[in-house]
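Removed: one protein chain of the complex. Kept in place: all other protein chains.
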Amino acid sequence: MFPWNYGFVWNAGHIIFLGAFYAVLAVVATTVAWAVVRSERALHSGEVEAIRWHSDFESLPCSDQVCRHVLTGELRERQCRRAFCCGECETHARLLERNPLPRVEEPQEEICGMTFPLDRFYHRGHAWARLDRDGTVLVGLDELGTRLLGRPEALRLPRPGRRVHSNGTAFKVRRRNAKVRVMCPVDGKVVETGSAERGWYLRIKPDSKNVQAFQHLLRGAEIKPWILREMERLQLALTAEGAVPALADGGVPVADIAAAYPTADWDAVCGAMFLEG
Amino acid sequence: MTTTRRNLLKFVGGGAAGALLTPAPWRLITDTALWSENWPGIPRPARGEIRARFTHCTLCPAGCAVRARCVNGQPVSLTGVKPHPISHGALCPWGIAGHHLPYHPARVRQGPVKEALAAVARAMDQRSAGERVAVLDLRPGRTVSWTYRRAMAAIENGLYLAPRQPAYSIDLAAAETVVSFGAPLFDGWGTPGNVFAARGNFRLVQIEPVESRTAALADMWLPIRPGTETAMAAALGGETTIAEAARLTGVGEEAIGAVKEAAENGPAVVLAADPSSPLMSLNAKLRALGRTVVARREAPLPEAWKKAAPVTEMAAAPDGAIRVLLIDESLPGGYVPWQEIEPKLAANAVVVVFTSTTEGYARHARYVLPSPVYPEAAEDIGPAIDTVGEVFRIAAPLLAPVVPVVNPGEFVARIAGLPQSDPLRERADAIHQAGRGALLGYADGKSTPAKEVTADNFWKTLNQGGCWMDDTGKKAAPGKLEFIAAGEPPHDELPLMVVAAGGRRGGLAPPLMSKLERESNLRMAANRVALSPADARSNGIENGGRCLLETACGRLSVVATIDAGVPAGVVEVAAGPRIADLCGASPRARVVRA
Amino acid sequence: MTAQNQNRRAKRYGMSIDIDKCNGCGACMMACAVENNIPPLPEAANDRRGVTWIRVYKVDNHRPYPERRIAFVPVLCQQCGHDTPCVHVCPQQAVEVDPATGIVGQMPERCLGCRYCMVACPYHARYFNWWDPKWPAGMEKTLNPDVAPRMRGVVEKCNFCHGRWHAAQQKAAAAGKSEIDPADYVPACVEACPTGALRFGDLNDSSSQVAQDAERPESFRLLEKLGTEPKIHYRSQRGWVREIANAPRPEGKDEARG
Partner (left out) sequence: MLPGPKERMRLVDKEFIARGLRRSSTGRFLLWILPWAALLVFGLYAAALCLVKGLNQTNMDNRFAFGLWIFLDLTVIALGAGAFFTGFLLYILKIDELRAVINSAVVIGLVCYSGAVAVLAVDVGQPLRAWFTFWYPNVHSMLTEVTFCITCYLTVLFIEYLPIVLRNRKLREVPSFLVFEHELHKLIYVLAGVGTFLSFFHQGSLGGLYGVLRGRPFAFREGLAVWPSTFFLFILSAAAVGPSFILLTTWLVEKLARKQLVRPAVFRRLARISGLLLAVYVLAKAVDTLVWINRTSPETGFQAWQYYSWKPFGTWILFAEIVLFGLLPALVMLTPRLRAHTGWLVTAAAMACCGVALNRFVMTVQTLALPTLSFDPFLSYIPSWQEVGTFLAVVAYGVLVYSFSFRYFNLFPEERELRLEAAAQQEEEPALAGRY
């Protein structure tokens, strides 16, 4: 094994054989070491949240990775390869300048008996973000999200001062067997925490207030098609997760959907709706 | 720097990585390798001064000269003595591993010596007139045999019993044709070295139903129908026609003719498996007496020993008369089946056996006393059947007995009240006084006339490995040869003829015989039988299967081997006391499934 | 092997076996076991699990009685001289051919007991220690000091009594001779054979008895066609015995036999 061991001869046989052996060992070791080093770096540079989102996103069914422009009908079909980070997506930019979002008059959308105010941005994980005058961003749960979780049995909010990341965890909610991570729409620092009663959960001091920071969020005319799509997904999830009876009342979700489907695997349903793996 | 878990891990990891760069771990691995090359629990051979010592093998009457390689006096291997004129440096498998015998796990390790003495004494006092005290000597012709005879002479009604000794010996070297009726010439007959040395000079005709080791190497093998040897002999002796013999024996006429012719012209000798078989009388017809069959001669004896009891055969002993029977089974020899002994015993007979094995008479005797085994015993060995002329050799002990043993000679001498003495020394002196012959020392290989050495040196040389031989040359015809006609086998219904496989000796076999008997199929282990495929099939016996060997005398559980070399109607048995007890009297048997 | 062996004329130790002389007594097997400290194995050991560096096979001509004839063939490691099957299969160099003597050496202390060499050996001359080496109480006193007993789970085989070779070497060295005296180096089996059927010597030395035996017309080697150049030369005058050198004929297909 080593030149100083019994029976080692400097001949082709030994050199080729042991050479190959050590090469393999080296490659394997380097690979692992490299992975370790990189993860160390990731851990320290706080990319954990981003990575979690990315790996979650990868494990989403293709049908859930669909591009926002497919929702609006601009494209027939397109699967997002950027984990919904539209800021970096040139297709998104191109499409935006080709046909910018039409203005919507009403202050809010009424969809399936749910209200979605249009003065805010919506994350595809059903969190909304509203830029306040004082430059802070309020983060809350949209109505579909609220109805899915109904009256949360537990709520875990980050302490003020904690940094939160866009697509990272904003806060955690437990309902029945469902443990849900509600994803944060923006990067920033928590300045105040709210509650279900107050209608919002976090007040965040965003890292930047320019358009880029909100690029990946849905707004205005995009909301309706998106929510309709979400309703289909919900329907699908409910059927898949063994919900009986299926939506009886023509698809208008009740205030507390969870309560309406005692048999459904609520964890799975929420997982699907809140874009968790 | 604070010692957090992380830092600790870092430190340990770094340390490990660093250590790999030092020679320490590699050295450690190499040492582990070296260590694992010698696991504990394996005996280490003792080292020490290595010397060669000489003795004679007593495992059979051949008494081959032995050179023992000893470490600190402990023999570790045995070889023959090359220049020896009789044994020519040959040893048989048993002899080669003889030095293991003292440690045989099955050896008799203790016995009721005092009780035996007391019981014998009591019996001798209480015996009624006519009741006898007897010694059964399985290996007659030794010096201790004379002690027994003197002892029995000293005791009133003493009786010295021994299996019949041939009154002749065979001079193979003088023979050009050897006609052997199943004599295991190359497998335990006579002195191996002597036989193989002479092999070049004679043609061997082996007349035997089974192709034994001897038959395999014979110049001519006559596969004779079992039990028809007499007919063959008659034809060779010219009493019946060859055609008649051919009909009876199933051997081709021309073959018989050829043998007859060869036997008639040129010095020939006829041998039989049993030395006292009437087949031997054929020698007279072939004018072999005095040429190849000569008088058997023993080394000189002290005058004082002439007053000795005569040799009686078991058959000749009066029935129910033996009150005390002392059996010397210390050396393997001719085994007398128990069926022949039992009727001779008185009602409350005391039977004492001196032995090392529980297989033999120990199964029947009341007192079993441990005897020394080769190479523990100081013995001499009588002349073998193929030794021409007088010889005297001593088996000097190579090691002290490893268990407390009883010397049979001393025991008998004691009960007979013979004066304490060293018979071997006395005999040696007597031989020395005779002034004949020469003394061959093995250490230097020099042979010096007995006259030229002092009595002490004579004795010393004999004990350090040497033998006395009379000047050869003068050969005499043997006295009248008398034979026991083998009684007609009882005509029972038993279908198979029993044929003893050659080679195996009585007594303890060295543990290493497992190499020949179990770890290879070279030799038949004790209590094994071989059958022809036909007989095996007809009795539903499969190879290696357990079965029962039945004779008129009883039955024995044995393991069967199917051997295409065994003719139908024959069962080949591995010799051994149990088998001898079973088949000794009647040579017919049956093998049935167990 | 050491440098001084190197520069000396290489030997090619071999054996010649006269089958017509062998009476199958088994003295060679016993002597071998005694010399090489091979213990008697427990009752469970049979001829398929025994350890017998030299093993005498009883062979026959496959004819029915009374045409049937037997012969005894001692089989030991045939010390193959050309791409020795067992040497290049051993994963850890526990088997080596000593170029100075041509003897195929087995190092039990390096063997891990994978038994690949036994599979490779066409002569089944290699033996595995299925049991712990155990001698009857006291018998370990009779062990040969020149040979180390092997432990359970390793393979061993005939090495032409390497202990004796070593002793002869030392004797020669002590006497200041570079060559060992042939009389000083004879394997135990050869020494023990009472019939003189076994002979031992240097096949490279054309004057040696074995070299001449090997040249005899009736001389043959087992499975010679495998091309492994075994160094054990058998000989027999009997045709059917010479036949056994060749590949086996299944039962009932014996017409090819002499």
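Chains: A, B and C, in written order; residue numbering restarts at 1 for each.
As a convention for this text, a residue touches a chain if its C-beta (ideal position, glycine included) is under 8 Å from a C-beta of that chain, and two chains touch if they have at least 3 such contacts.
Predicted model only: the values in this text are computed from it and were never measured.
Checked against the full complex, the candidates C:Arg9, C:His124, C:His166 or C:Arg216 give a single residue touching the omitted chain, namely C:His124. Annotation: of C:Asn204, C:Ser219 or C:Asn246, C:Asn246 touches the absent chain (contact as defined above). Considering C:Val154, C:Ala211 or C:Ile232, the position touching the chain not shown turns out to be C:Val154 (whole complex). Where subunit C meets the omitted chain, the residues involved are 44, 46, 48-50, 57, 59, 73, 75, 83, 85, 88-93, 110-116, 118-124, 126-132, 151-155, 222-228, 243-250, 253. For subunit A, the residues touching the absent chain in the complete assembly are 1, 5-7, 13-14, 17-18, 21, 24-25, 27-28, 31-32, 34-36, 38-39, 42-43, 47-48, 51-52, 54-55, 59, 61-63, 177, 235-237, 239-241, 246-247, 250-251, 265, 267-268, 271-272, 276-277.
Simple rule for what comes next: only the chains that are shown with their structure count from here on.
Per-pair tallies of C-beta contacts place B-C first. Mean C-alpha position of subunit B lies 29 Å from that of subunit C.
Rounded to whole angstrom units, the spacing between the C-alpha centres of subunit A and subunit C is 77.
Centre-to-centre, using mean CA coordinates, subunit A is 97 Å away from subunit B. Counting partners per residue, subunit B has no residue that reaches two or more other chains. The touching residues of subunit C, counted against subunit B in their complex, run 20-21, 23-27, 29-31, 33-35, 37-38, 40-41, 43, 45-47, 49-52, 55-58, 60, 64-66, 68-72, 109-110, 132-133, 135-151, 188, 191-192, 194-196. Put simply, subunit B touches subunit C in their complex at residues 37-39, 41-43, 45-48, 50, 71, 74-80, 90-93, 96-97, 99-100, 102-105, 186-187, 192-193, 196, 199, 211, 213-214, 216-217, 223, 402, 503, 510-516, 518-523, 532, 564-568.
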